[in-house]
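Missing here is one protein chain; the remaining ones are kept as they sit in the complex.
What follows is subunit A.
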Amino acid sequence: MENKNIISIEHVTKRYPVGDGEFTALSDINLQFKKGEFSGLVGPSGSGKTTLLNIMGSLDSPTEGKAIVMGRNVAELSHKESAQLRNLHIGFVFQIYNLLPVYTVFENVEFALLLQNINASRRKKMVMDALEWVGLQDMADKKPSKISGGEGQRVAIARAMVKRPEIVLADEPTANLDAKNAHTIMKTMRQLNKELNTTFLFSTHDEKVMGYLNRMIHLEDGKVRKDEPIEKPQYA
């Protein structure tokens, strides 16, 4: 299992219609990710990082090629199957946290578990565990509007991690955070990666994030320019 690819991107091309023509966001991408990786897609805006992340999260599908996630080709999944894949195996962390404003911190984290029909007592334990991982167990009853940006992003991490997914996809997770919070977030995710062997995949152009990665995939104009393993990350 350790050596098996958890995500396999094979000749993936993604084109969007723009006006009368087409814009190529990704062009013939080939990548493999193994369980437990802590990798990042890096590159300037418009390089295709988020598009690739969305395809791996089965939120989008490639125009050509195959994206095999957890052994399933995302292009061939029905809406229900792709929702199930996301619900059971993939956690998302977004740039602007995307917390649901009317729910408390606890309820935000609990949400994914509600979709899995987990019973209330087990749910409560899992949510409190997740909040403990990110150090927010005392803020369970607060609304997202009452917490800081760094705390919000930690809630988002707890929400992504609470269901113990195999993969966490984080799209520019530190873009809205100051340096101190960015490091706190990255350290938390690194620790979870080590403890739970969860595969973390980032899209970023933040050097602080890059300092934690074991593998950096440089994208430019929708193509992989460099795929470099990092033996000794700067902040690891």
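FYI, a contact is a pair of C-beta atoms (placed from the backbone, for glycine too) under 8 Å apart; a residue touches a chain by one contact, two chains touch by 3 or more; residues count from 1.
The criterion applied here is as follows: contacts and distances are computed from a predicted model.
Asks: Tell me the UniProt protein name of the chain this structure doesn't show, selecting from "SufD family Fe-S cluster assembly protein", "Homoserine O-acetyltransferase", "FtsX-like permease family protein" or "Cytochrome B6".
Replies: According to UniProt, the chain not displayed is called "FtsX-like permease family protein".
Asks: Among A:N5, A:T63, A:Q84 or A:N176, exactly one should touch the missing chain; which is it?
Replies: Of these options, the touching residue for the absent chain is A:Q84.
Asks: Of the residues A:D60, A:E172 or A:D206, I need the one that contacts the missing chain.
Replies: In the full complex, the listed residue that touches the missing chain is A:D60.
Asks: So which of A:L115, A:M128 or A:L196 would be touching the chain we can't see?
Replies: Residue touching the chain left out of view: A:L115.
Asks: Please identify, in ascending order, the residues of subunit A that touch the omitted chain?
Replies: Listed in rising order, the touching residues are 54, 57, 59-60, 79-80, 83-84, 86-88, 92, 94, 96, 98, 100-103, 107, 111-112, 114-116, 159.
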